[in-house]
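In this view, the complex is presented without one of its protein chains, the others remaining in place.
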Amino acid sequence: MRSFASDNYAGVHPDIMDAIVKANHDHMPSYGVDPISTEAQQLFRDHFGKDAKIFFIATGTAANTLILKHLTRSWNSVICSECAHITVDECGSCEAIAGIKLIHAQTINGKLSVEAIDPILSGRLDVHQSQPAVISITQNTELGTLYSINEIKEICAYAHSKGLYVHMDGARIANACAALNVSLKEMTVDCGVDALSFGGTKNGCMCAEAAVFINPELGVNFEFVRKQGMQLISKMRYVGAQFKALLSNDLWLRNAQHSNRMAALLAETAGKINGVTITQKVEANGVFAIIPEEVTIKLQEKFPFYVWDESTGEVRWMTSWSTTNEDINEFCFSLQDLMK
Amino acid sequence: MRSFASDNYAGVHPDIMDAIVKANHDHMPSYGVDPISTEAQQLFRDHFGKDAKIFFIATGTAANTLILKHLTRSWNSVICSECAHITVDECGSCEAIAGIKLIHAQTINGKLSVEAIDPILSGRLDVHQSQPAVISITQNTELGTLYSINEIKEICAYAHSKGLYVHMDGARIANACAALNVSLKEMTVDCGVDALSFGGTKNGCMCAEAAVFINPELGVNFEFVRKQGMQLISKMRYVGAQFKALLSNDLWLRNAQHSNRMAALLAETAGKINGVTITQKVEANGVFAIIPEEVTIKLQEKFPFYVWDESTGEVRWMTSWSTTNEDINEFCFSLQDLMK
Amino acid sequence: MRSFASDNYAGVHPDIMDAIVKANHDHMPSYGVDPISTEAQQLFRDHFGKDAKIFFIATGTAANTLILKHLTRSWNSVICSECAHITVDECGSCEAIAGIKLIHAQTINGKLSVEAIDPILSGRLDVHQSQPAVISITQNTELGTLYSINEIKEICAYAHSKGLYVHMDGARIANACAALNVSLKEMTVDCGVDALSFGGTKNGCMCAEAAVFINPELGVNFEFVRKQGMQLISKMRYVGAQFKALLSNDLWLRNAQHSNRMAALLAETAGKINGVTITQKVEANGVFAIIPEEVTIKLQEKFPFYVWDESTGEVRWMTSWSTTNEDINEFCFSLQDLMK
Partner (left out) sequence: MRSFASDNYAGVHPDIMDAIVKANHDHMPSYGVDPISTEAQQLFRDHFGKDAKIFFIATGTAANTLILKHLTRSWNSVICSECAHITVDECGSCEAIAGIKLIHAQTINGKLSVEAIDPILSGRLDVHQSQPAVISITQNTELGTLYSINEIKEICAYAHSKGLYVHMDGARIANACAALNVSLKEMTVDCGVDALSFGGTKNGCMCAEAAVFINPELGVNFEFVRKQGMQLISKMRYVGAQFKALLSNDLWLRNAQHSNRMAALLAETAGKINGVTITQKVEANGVFAIIPEEVTIKLQEKFPFYVWDESTGEVRWMTSWSTTNEDINEFCFSLQDLMK
């Protein structure tokens, strides 16, 4: 099967699979204190600062929920976009597991802005109301759009001026770095981001996410939250091995560049087909397009992908590190055929 | 002090205070099995059905939070208005205490409608998303507006057709009944409401709220939720006494009729003052008006009340069972004086 | 009915009822900022220190649960006796509402000791284990026994040396002060207690408990926890009035002294009856005795009380501020009659 449904339909990058296989020797301490995980954490610190606290975790939902739990007390809320993964796609984990109230700010193209957040913080905030403590942004966003470096800086400066922290859901942060041509450090540390959910799985890993506390004080005691949060994987060396491979030789960046390139190619090729409308600027590895419903149904039989908006017929096509030129050619060939 | 800030600035109605004092004799079983509480529960059942389950509780926040907790499992969400008390004014109790995700439907004048709810239930509802289980409406709403009987029926029928329950936050349900000239039964049971937060405190009680399960199956085991929810008052007879007085001789209705009448009088009198604009139709015991900011500031020194919308200068004046003609005359006299 | 079941079968002391009635005039700010509540808080600070933070609350379960929630993070546990009210009699509120793990230390006569606690803190405490943060003691205990001042001091000194806080469940602290002939300050502040659940209801109030943060830093932001915890009573003046009366003219102490005296008299009188065995030293307002089961059943018909231990036939008789000499005479007369 070849799919444009999601970057997690892809398998594991061969370099990462090799690293997993190579880690499979001898006995090693469990629960994250093995030498491979230690080395992988060091690679993270090369990007996020020598004092950054790094915790490996199994799912992106866990990284988001547990970081936000750790940055809040029960009376605090988190400000996010109305289309944020944490509020739409995590089955109420923030509320049910962490007890957090999520407050939606109005967004344009899935992106928060100081203008959208300010009315929330300037409004009535008394004992009857949950007190915002964190602003959570997704880079790149759930709609495939990107915050510019300046936009992130502006949100961080504003948040800090109000005593709030900034969390970045970076499930696809590599794609964002590739698209903006900036380093992980420029995207986060230099902007003032306090904590990051770093996604490895969608970018070629098997099962590897990380909670990164760029502000190290905020990560104190998170080891308990991770354990209690059911995320302390016992044979952690295999997660460490994935990250070691991903962060070596710029694999994280090369994978992202590739998938972005494939998305651009897909948009370009498909966009030329009569009757296909590309609806969003293609900035990372997602392509949004409008095609007739009957074409969608037939095309999905060969290449799974999701309908984004049933009312308009807008569909979403995701590329990944494993998407090939052939995939795109065959997909577009089928699409063209069906559009006739 | 005389105030138009909130109906909970008022004291306790003399008949209710008498009932409290009269209950103060002898020893009685604690935790709600005393004869006075039993009698008061019977009075509730006269309104809400012979099988209705009634639980007395100390605060309106508790009634809302614990009922909604009882009607949901951890993966369920509750649909409400974006201005609902449960989402705006309870410091995140639903999220932090009950783990509930609240989903806002777009409302007009604070009122939900089937049209506003339907897109939520018709959208994607898969394992990644919290599953709506309850629709929560406030009667009369936080904006002082009223659902018509037909509007409530329509929401209940729709909810039940989709397998959802309907909860009514009735902190001011008496004012709503008085305004619409319907009985408590007509407002709830006959419409299909499943569970009700019945407010006594704002209507002349000292500290008396009730969780009412009109659908009795839904109230099974709620006694544990109340106890665990820290709401099982030990000397319950004094809450029972309040409700017994409130539900006798139509005191609940007379109090509400009075406060509604006072609001109408206030709107009429103040509305005639040059420069005062009454902004909302006065349906219950709240009056919304726009007056100059400097007038607001000076008037608040004598009569506390709240600014509702700082951007427009809109203020809210609440009346209560204890508001008198003299209160209104003096208030309007001062207002007129300041408006010059 | 006259009862020896619990001190919460008693009514409200007349001085307190008078205070409630007298508070019933005019409009006053709601949610605890009225002048009566402010005055009552000042009376608390006269006992617990000028910086102590005082929060009025409706139930003892709420005082315990919310204080402990505020003193812990999610990975913390609380050490208590296996017969503590928080673990036995609050329907899992600490676990379900506050997410707290309670760890039982072995107790003698319901009393914790450094010897019993130390093995818990000296054991393995790694990331796999909940980290103890608070020691919770009940004074007087659920078994009617008393910690001596020195015993409390020893526990507090030990706790602080280990970085833990001490919480006292003082549902019946007045009885303990009366029994030990010490002030509230000597019982708490001078011993090093950090936070106290102060019970008013069992000692003659209608519905009045308080969360007292003797260590004021620990009470910062508790106003949000109280509101979210569904305990911010709107017409708070009536709770304030109860406490104002209770803490004036040493009413709290006189009520406790009276009920202790009644318990002593009951133990003395009943203890002389042939076949009645008083099983515990009577230190406060509870009397434990063994009588034949058939006597218990018949006696309960006239005077409700609880069987404490079905296997031995041990029963518990509680006295209160309202117990009279006549009550005891009639009770002992009936008992003597049945024992024949």
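Just so it is clear, A, B and C label the chains in written order, and each chain counts residues from 1 on its own.
The rule is short, and it goes like this: contacts are C-beta pairs under 8 Å (C-beta built on N, C-alpha and C of every residue); 3 or more make two chains touch, one makes a residue touch a chain.
Small disclaimer: the values here were computed from a predicted structure and weren't measured.
K.L.:
Which one, C:Trp75, C:Tyr147, C:Phe243 or C:Phe288, makes contact with the chain that was left out?
P.N.:
C:Trp75
K.L.:
Which residue from A:Ser234, A:Asn274 or A:Ser311 sits in contact with the chain not drawn here?
P.N.:
Counting the whole complex, the residue in contact with the absent chain is A:Ser234.
K.L.:
Touching the left-out chain: which of C:Leu43, C:Ile100, C:Ile152 or C:Ala211?
P.N.:
Answer from the full complex: C:Ile100 touches the omitted chain.
K.L.:
Residues on subunit C that touch the omitted chain in the whole complex?
P.N.:
74-77, 88-92, 95-97, 99-101, 104, 127-130
K.L.:
For subunit A, which residues lie in contact with the unshown chain of the complex?
P.N.:
Residue positions of subunit A that touch the missing chain: 1-3, 5-6, 8-12, 14, 17, 20-21, 23-31, 58-62, 65-66, 90-93, 96-97, 201-202, 206-207, 224, 227-235, 238-239, 304, 322.
K.L.:
For subunit B, which positions touch the chain that isn't shown here?
P.N.:
Spelled out for subunit B, the touching residues are 31, 69, 73-75, 127-128, 130-131, 221, 223-225, 227-228, 232.
As a convention for this text, only the chains that are shown with their structure count from here on.
K.L.:
Which chain's C-alpha centroid is most distant from that of subunit C?
P.N.:
Taking each chain's C-alpha mean as its centre, the farthest from subunit C is A.
K.L.:
At the subunit A/subunit C interface, shared numbers over all numbers used: above half (same) or below half (different)?
P.N.:
same
K.L.:
Quick one: subunit A and subunit B, Cα centre-to-centre, how many Å?
P.N.:
42
K.L.:
So what's the Cα centroid distance for subunit A and subunit C, whole Å?
P.N.:
51
K.L.:
Give the residues of subunit C touching no fewer than two other chains, as numbers and ranges.
P.N.:
31, 224, 227-228, 232
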